[in-house]
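After the structure tokens below, expect a handful of questions from me.
Other chains dropped; remaining ones untouched in position.
Chain IDs A and B follow the sequence of writing; residue 1 opens each chain.
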Amino acid sequence: MIIVMSTQATQQDVDDVLERMAAEGLKPHISEGEERIVIGVVGHTYAELIDVFSAYNNVENVIPISKPFKQASREFRPIDTVIDVDGVPIGGGQELAVMAGPCAIESEDQLMRTAEVVAQQGARFLRGGAYKPRTSPYGFRGLGEEGLKLHAKARAATGLKVITEVMTPADVPLVAEYADILQIGARNMQNFNLLDEVGKIDKPVMLKRGMSATIEEWLLAAEYILKGGNHRVMLCERGIRTFEHYTRNTMDLSAIPVVKRLSHLPVIADPSHGTGKWHLIEPMAKASVACGADGLIIEVHPSPDHALSDGPQSLTFDNFRKTMEQVRQVGQAVGRKVGQPALAMA
Amino acid sequence: MIIVMSTQATQQDVDDVLERMAAEGLKPHISEGEERIVIGVVGHTYAELIDVFSAYNNVENVIPISKPFKQASREFRPIDTVIDVDGVPIGGGQELAVMAGPCAIESEDQLMRTAEVVAQQGARFLRGGAYKPRTSPYGFRGLGEEGLKLHAKARAATGLKVITEVMTPADVPLVAEYADILQIGARNMQNFNLLDEVGKIDKPVMLKRGMSATIEEWLLAAEYILKGGNHRVMLCERGIRTFEHYTRNTMDLSAIPVVKRLSHLPVIADPSHGTGKWHLIEPMAKASVACGADGLIIEVHPSPDHALSDGPQSLTFDNFRKTMEQVRQVGQAVGRKVGQPALAMA
């Protein structure tokens, strides 16, 4: 932490800061320049002190030096975290984790048909929402527990692991009973009570980036879960909000290599929500793999025209197959194994 | 809703859309131009149909016409909503609602001293957080129920109404027992389960704008609460996230007259979070009142240097007094009554 005093600071102002530092057990280093005084504290400091010292008289700026997240940081754990999802690994640079399926679970037929195609194309995870966050209260909000049961049925039929969203702390035990991975949605990235709750369970968690979250805030949200004792956390880049409106969001693909540098946690890319348009999924899926994503999560629907949500950003079965073929090519170029399609049946 | 077909659309593509419209009971108006076909549906449509038709082949764009919020709209209720908070009105253009107090409730002494000053300066509401959302899990997260009790004590001593944040559905009954107004924070604007929960209670709710929420999304979040049956909803503009980093957020003051035009709900301005710097509170408080805010919420602390949170954006007692004086002048210019300070005691 570095405290930059204003050029108008008096000796009294400096002394007030130094007195508080002493009270906090901090050892200051004072640099007196021609124009102003700068006070540094190089050892570990906690985030709240930034606020504390910013409020002192004639303190112009307080600059944090240490990263505010700990367990999420690469320094804390230099090697990549590999998350074991009931036998299927995520992270670690070997195999690309492909998660695919409908935005919302709508019916047994819809889910089972999709699951078969997803498995057939070599993906290992089935996505599908039973609880849906909707901007409007008049939207379809999901099948709830009925959806979770269909998910489990699809898992039993295909061997796919299932990932689904949990929206509120009270639902965590129920969702954890059915799902292999619990997803925290973008709107809940800073729902701290929910983060606390999934920090206590023994299931992997995928934490989506908030729509205007900085990378630091995202890693701090992950820190909540890690601090709670759950170390199986993966992150998901799903686009941020900008002024550009051709796409639903703007995928910040540079966040993928940035997170890989700052943290040991796996990163999944979501080109469906990241773009909002089905024809952008294939190019952005390829780009995500090219810059280091540990996995992809993609919306697939038997008939996007008739989807109850996210139709415009869902792939048909045929487009999913083509996308997987292309992704395999890029995966090979960057040393990522991508699941092979099952042999066509006679 | 207007559906713009691509210039490549075939008759079959158009027929597919028309068939679905028939199935949904919608009456289309077809406009055939030189380059493309446009299909309009002018009656009421529900938001999900935007997604549905966007997914059809060679549909280039689907444009909503009706506003997606209903009960929150000015059309639904042409006159301003006035919220009665146990005898004190908010909204309706008469009196400015001034809410002030510490970011977090830290101790009885801190809260009681602040409450006295707040009341003495003519404000009618005491703010103070018992449950604090913190970006880092290592921050101070509030006193919890102990804080709520101190709040009630301050109310008893001063007659101020109290407003405090609730962060999760499970806490709603407890917070509603103590508080006069429940606040939904910016990070929870789209915590839909929480919105559902406060929609069921008989206490006013203040809904802060999310840090990257559009005005439409904000009004749709309010719609959740209204739809739940709670009509005492007020909105709070607290700044949005932009690229500008001198201020903590960028206050979008134009949102105030925009909301007053689109909706009947009262709007409160929060220059403390909106700017993050104590020296910007007075000018932005004045500006907020000048452009039509129904109230202000301001952070005040006996000793901002020693605040456990938000010190840099808290006013000292003396600065609060000066700010109130200035706000009174502007209030008078635009026809808003602002509470008068109590006579100084001997």
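FYI, a residue touches a chain if its C-beta (ideal position, glycine included) is under 8 Å from a C-beta of that chain, and two chains touch if they have at least 3 such contacts.
Everything numeric here is computed off the predicted structure, so don't read it as measured data.
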Tell me how many copies the full complex contains, given that 2 of them appear here.
4
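Simple rule for what comes next: only the chains that are shown with their structure count from here on.
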Note to self: chain A rotates onto chain B (CA fit) by an angle, in degrees and to the nearest 5, of 180
Taking each chain's centre as its mean C-alpha position, how far apart are chain A and chain B in Å?
27
Chain B partner, complex, touching residues on chain A are 16, 20, 46-48, 51-52, 54-57, 68-69, 133-141, 167-170, 187-188, 190-195, 211-212, 217, 220, 223-224, 227, 241, 278, 304-312, 314
